[in-house]
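Comments concern the structure below.
So, chain A:
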Amino acid sequence: MEYLAPEKTADAVKLLAKSKGSVHVLAGGSDLLVRMKGGYVEPDVIIDIKRIKTMQEIKKGATGFSIGAAVSCSKMGEHKALRKAWPGVVEAANLIGSDQIQGRCTIAGNLCNASPAADSVPALIAAKAVAVIKGPKGTRRVAVEDIATAPGKTCLKKGEVVEYIQLPKRAAKMADAYLRFTPRTEMDIAVVSAAVNLTLGPRGVITHARVALGAVAPTAVLVPEATKILKGGKLDDAKLEALAEICNAACRPIDDKRGTIQFRTHVAGVLAKRAARLAYTRAGGKL
Partner candidate 1 sequence: MNKVFLWGGLRPAAGGAEFVEIEALTIRELLRKLAERHPKLETLIDSEIAVSINGTIYQDDWSKKIPKDAEIYLLPRIEGG
Partner candidate 2 sequence: MGKDTQLTDRVFKSVGTRPMRPDGIDKVTGRARYGADHNMSGQLHGSILRSPHAHASIKSIDTSKAEKLKGVKAIVTAKDFKTKGITDPDLLDIIDNCMASKKAFYDGHAVAAVAAVDAKTAKAALKLIKVEYKILKHVTDVDEAVQPKAPLLNNKCFTKGVDPTPDKASNIAKRSEFGHGDVAEGFEAADVVIERTFKTGQSHQGYIEPHACVASVGPDGTGELWVCTQGHFVFRQQCAKILGLDEAKLKVTSSEIGGGFGGKTHLWVEPVALALSRKANRPVKLVMSREEVFRASGPTSATSIDIKMGVTKDGVITAAEAELRYTSGPYAGSWATLGAMTSFACYDLKNVKTVGLEVLVNRPKTTAYRAPSAPMAAFAVESMIDELADRIGMKAIDMRIQNAAKEGTRSSYGPVYGPIGIGPTLDAAKKHPHMSAPLGPNQGRGMACGFWFNFGGQSCTDLNIGSDGTATITVGTIDVGGARASLALVVAEELGIPYDQVKAVIADTTALGYNEMTDGSRGTFASSMSAIQSCRMAIADMRQRAATLWEIDVDEVVWENGHAYAGESGLNDSNSNHPPLSIADLAKSADKTGGPIAGHAQIVADGAGVSFATHICDIEVDPETGQTRVVRYTVIQDAGKAVHPTYVEGQFQGGAAQGIGWALNEEYIYGEDGRLQNAGFLDYRIPVCSDLPMIDTQILEIPNPNHPYGIRGVGETSIVPPLAAIGNAVSNATQVRMTHVPMSPPRILAAIHAEAASDD
């Protein structure tokens, strides 16, 4: 096996494009090294992107935040402005594994690992985040919900690497929230999860809403019908009940070691309601 640690994105792209065999990008490594240990992958080439300075940065610009692909989740947690603007995204990132894992793992890696249960992905989908991908043919921008195509599969092509994740600009009265269900308080994989991102107008009226669910389908899913239900008017019990129902209906889960179809479907609605309440109060709404 070859270990390569380029210092520029362009070099990473070149190496990815020309390397033969089983080629893997190493961001945080918290998924890749586990799969190597279990013998599920045997890379011929590993390209470590952590030495690429631009990929290690969180930048706040006119269009919002960009989070480099090699930024660890714990670094996101330490970034005050990011935390204030995107509390749901940051709390999702800070729920992945333990402090030890968060010291390594990245949201870009979480996204590209393409697990339906990835914690940060529903939050990023609700946030309308975009993955900025560099490849041999240049740059393309892909909505995060379109990255994973199936469990463990992404739309990334040979030679492509996510350079950073772009989060939209925030104004006042906007907030998001992410909640997941795990049997343990920590160190667990989401059995089901929900992210809600809300924008409020005057008098607490919801003007924009995005809801995403995790671990209830082959990939994390956006629930567009939830937007219709939440938009217009304040967050009240009727809206919450309708939200829960629509979320239940959006679930296409499986029975596995982590949970049952019945359980996931029911709890998806429960978490969506709770996340909506949390996002609403965070955005300044009164329940």
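Basis for inclusion: all candidates are chains of the complex that A comes from, given by their letters.
Brief remarks on what is shown
Everything below uses one rule, namely that contacts are C-beta pairs under 8 Å (C-beta built on N, C-alpha and C of every residue); 3 or more make two chains touch, one makes a residue touch a chain; residues count from 1.
Since the model is a prediction, treat every value here as computed from it, not as a measurement.
Which member of 1 or 2 touches chain A in this complex comes down to candidate 2. Across the complex, candidate 2 is touched by residues 37-39, 181, 183-189, 191, 256-260, 262-263, 266-267, 270 of chain A.
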